[in-house]
Each structure stands twice: as C-alpha cells, then as structure tokens.
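Pasting a structure here, questions to come.
Note that this complex is displayed minus one protein chain, with the remaining chains in position.
Take a look at subunit A:
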Amino acid sequence: MHVNLDKTFPIEVPLNSAWKFLQDIPGVASCMPGAEITEVVDDRHYKGAVKAKLGPATMAFNGDIEVKGMDAAKHELQLLGRGQDTKGSSSAEMDLTAQLVETGSNACELKGSAVVTVNGKAASLGGRMMTQVADQILNQFGKNFTAHVLATQEGDAAAASEAQERLAEQPKELNGLAFAWSVIVGFFRSLFGAKSSSN
C-alpha cells in the first residue's frame, strides 16, 4: 500500500549550511529514526538498515539506497530506499524528495515529499496506521535534520551544543511505543480539528 506525505520544516540557519548537510547522505540517513548507512557502494549507491520496534516485535529492514538526483540549483535531493525485512515477510520502499527553500537571510525551509510503499505482513497488520506512523517518522526526520544542521553550523556555539544535546537524547532505533503515543496524540488532534504539529 502507498502513502503520500508532504511536510515542511522551518530551519533557523542559512540555506547554504543546510544544503551542505543535505548532500551528506550518511548524515541525512542518520536523521531517519532507526536508520543507518551500513555500506557505501559508490557516491550514489549505499546499503542501509532500518530497525523498528513495535511492542514486542522488532522489524529490521535491510536495503539499498540510491541517490536519484542532487540538484544544486534547486537545492534538491532525490532518494530511493528499498528494503526487505530480514524475516522475509514484509518489504518497504520510500521515494523521497527533499528540497531547501530560502525564507530569510538566516532561515530556510526543508520541504519533504515522500511516497512510502509497504508490502506483506507490515501492510496487512499495520496498514490502517500507516499514514500516521509514516507521518511521525517524517516528523522525527525533520526534527533530527534541523538539530543536525544546527549542531554542525559554525558561529552560534550555544545553539550548536544545545542541538547536539538534543541529538544525543534521540532514541537509536525506531521505537514503536513512543510512536504509538505520538500516533494517538496525532489522531485525537485531527479528530478535534486542531492542526497537527509539524515540528
């Protein structure tokens, strides 16, 4: 099944700092909760792993990441991640386009747009939560990305160390229980018409 997601995250750093980080694929991948690059094949191809914990079940996806496009003029990155869970019962794919747009001299926006496809047991069992879960994954990605950029930027040392602390506190894997909570909160927010938070 497919889920289409579009998100925008404001970042309080100059466009160029953010763009520099966006080109660092292992860095960008590490912003994805539970994800890491396990092997660099060449500058466009990587191997990666994602681990997700949903209650007592752990799903580990191993797969390939391909940089489909890197457009310096548009400050845009296109990534395709495709993997199969190590138990062979599910597969997942994410087609991600991330673009940076300048909103001020010291600020920009990260616009993320993704199509997530899930097959197998993960779709059968998790289908009805897919939109919310994927939404939360992307939210987390946005938060991590912002923190990474802030942490690595030169100049504002205080902001950088604060961001580094935030990163250190991040869970190292995709934690389903924490997700479940944010999914529930998100669900009730949408139910009562409140705007769901985007950062």
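Just so it is clear, a contact is a pair of C-beta atoms (placed from the backbone, for glycine too) under 8 Å apart; a residue touches a chain by one contact, two chains touch by 3 or more; residues count from 1.
Everything below uses one rule, namely that contacts and distances are computed from a predicted model.
If you look up the hidden chain in UniProt, what protein name do you find among "Electron transfer flavoprotein subunit beta", "Aerobic carbon-monoxide dehydrogenase large subunit", "Ribose import ATP-binding protein RbsA" or "Elongation factor 4"?
For the chain missing from the view, the UniProt record says "Aerobic carbon-monoxide dehydrogenase large subunit".
Which candidate, A:38, A:78 or A:117, sits in contact with the chain we can't see?
Spelled out, the listed residue whose C-beta touches the missing chain is A:117.
Looking at the whole complex, which of A:86, A:113, A:131 or A:164 touches the chain that is not displayed?
If we include the chain that is not displayed, A:86 is the one touching it.
Considering the entire assembly, which residues of subunit A contact the chain that has been omitted?
1-2, 84-91, 117-121, 123-125, 127
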